[in-house]
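Have a look at the structure below, then the notes.
Every protein chain except one is present and positioned as in the full complex.
Read from first to last, the chains carry the letters A and B; within each, the first residue is number 1.
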Amino acid sequence: MISAVIDRLASVETVSMAKDAGDYVVAERVRKIFNPGGRHEVEAVAPTSFTVKSGEFVSLLGPSGCGKSTLLMMVAGLDRPSEGTVAVAGRPMIAPRAENGIMFQDPTLLPWKSALENVLFPYRAMNKPVAPHIDRAKALLDEVGLAGFHNHKPRQLSGGMRQRVAICRALVFEPDLLLMDEPFSALDAITRDEMNLALMKIWEEHHRTALFVTHSIREAVYLSDRVLVMSQRPGRVIADVKIPFARPRGLEIEESAAFNEICGYLRSKIQHRPV
Amino acid sequence: MIAIDLRATARQILPPLAGLALLFGVWSWLAASGLVRPRILPAPDRVWQTLQRSIGLLLEQAQPTFWAAVAGIVAAALLGIGLGIAVSFSRRLMQAIYPTIVFFQLIPKVALAPVFLIWFGHTIAANVVFSVFIAFFPVLVATIAGMQATPPTYERLGQSLMMPPLRVFLRVKLIFALPQIFNGLRIGVTFAVIGVVLGEFITVQAGLGYIILFSANNFETALLLSAIVVLCGVGIVLFAFFLALEAVVLRLFDSR
Partner (left out) sequence: MTSPSSSLPRPGGGVGVIADGGGAPVALLEAGESRRVAPPPSRITAPPPPGRGREANAIVDRLRAAILPTAFALALLLAWQALVVIFQYPKVVLPAPSDIWHALVANFGTICQQAVPTTRDTLAGFLLATVLGVGIASLLCFSRLLRDMVYPLVILLQLVPKIAWTPLFIVWAGIGSPARLTIATFIAFFPIFISMMAGLEATDSSLVRLSRSLTATTWRTFWLVRLPASMPYLFSGLKIGVTLAVIGVIVAEFISSSEGLGYLILKSSALLQTDLILAAIVALCLLGVGFYGIVHAGERAIQRWQGE
């Protein structure tokens, strides 16, 4: 039965380049070279292509330093590709766009502002009125279990709580694309499970298109509809694996044989060194 | 590839050079246009001529300033580092003394210059002692800070290895304190120069400070600027010496 799963995985593994109407994020032969021509020239991302469909949760999985974060930054418009193009919602990304919600490895909260003020920060950054959105921000904080912590400063919150505030901040202005750059990698294993659960719950409720960067295989499998495996540096997408579990997902699926089978398969893919 | 790196270097060096050129351009233009009288701001080339003409006098006058500053920083270093280490051995002593030291850091110590004049007369000794007085505090404070810089785990390691306190001090605490101590010495050396120049302003009849004040009183602005240039030279030589000493000592201890 397990081998049947693998067979199924292998059949969808081919990286399909055919654009179709549902593709929300389209990266085409994207390449990134840092310090081009200089002594410290580094090819971080080798020419690579992938797509993310509207409403899909996709993970970029790869070893440390493989360029997956760089790839995400290019989708966010915070970095320009050296070659190739990234398009979101049909428009090429040459600068950050207001409809992206983003999360970094650290919560990146303003230390001098309360949790609620931090959630409202996107409106301030975009110079929009804040008042109409306060109720929504409060509701989001309550939803992730931070009722009663609205007026706490970041330093009064635990690492997991801070990252929850960051989730709320990324969602508060109803972005159509959620970009997450290893958001839970600095947390301990137990908190991380909690955060995965919280993210899953809130994502299933709001259902945005999401691109999630991680180096944790289990996290990628648990969260995603699809996992894109990246090679070592210079990174490129070497496998595109569909995750077949139904939603809503509980943490208990991590105990299933199929889950572990998929993890093992992905691990074998990661260790594969490109020529 | 080398050409590319040159380009990177050029990007670093060119903007400040352009800024400097702009500064000199505006200065020359101001002087040439007659908007500013030469006695207020002489043209750069006139300052250069004056500097060349009076370099003999200026170097001669630089000597008392230089040696007084050397004496000042050396004495301040010995006193400051010694006392800083001594104080750090007792927590109580430190608690008692530290606020007084901070108080002395806050008050305008230059105001005490005339008192040194009364104690030591119009002599170079007054300058030296005043310079020690001014340069002493930054060295002391930096040494005290440096003596706290050892991470506690290292001290615990020393204890668990049954090292006697003196060994812990010599082999661990002192080494960790070195960067801070040199930090204090760098501040101290600029203070020592300031102390000497200030002393020359109000006491003796020699030194670069005296030349600066003398030329200001006679509106010989070109000579004044020349003297400031030479004084900068004195400051940079002393500063560079301590930078070099720092590099040598820190490398010595890194390699072991």
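Operating definition for what follows: a residue touches a chain if its C-beta (ideal position, glycine included) is under 8 Å from a C-beta of that chain, and two chains touch if they have at least 3 such contacts.
What you are looking at is a predicted structure, and each value in this text was computed from that prediction instead of being measured.
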Inset, instruction - Would you mind spotting which of B:I55, B:L174, B:L213 or B:V249 touches the chain that isn't drawn? - result: B:L213
Inset, instruction - Decide which residue listed in A:H40, A:R91 or A:R155 touches the omitted chain of the complex. - result: A:R155
Legend entry - Hidden partner chain, touching residue among A:D23, A:E43 or A:D106: A:D106
Inset, instruction - Can you work out which residue in B:A31, B:A77 or B:V193 touches the chain that's missing from view? - result: B:V193
Inset, instruction - List the residues of subunit B that touch the chain left out of this view. - result: 12, 15-16, 18-20, 22-23, 39-41, 91-92, 94-100, 102-103, 105-108, 110-115, 117-119, 137-138, 141-142, 144-145, 148, 152, 155, 179-180, 182-184, 186-187, 190-191, 193-194, 197-198, 201-202, 208-209, 212-213, 215-217, 219, 221, 224-225, 228, 231-232, 235-236, 239, 243
Inset, instruction - Extract the touching residues of subunit A with respect to the undisplayed chain. - result: 76-78, 95-98, 100, 102, 104, 106, 108, 110-114, 121-122, 124-127, 153, 155
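By our rule, only the chains that are shown with their structure count from here on.
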Legend entry - For subunit A paired with subunit B, centre-to-centre distance based on mean C-alpha positions, whole Å: 53
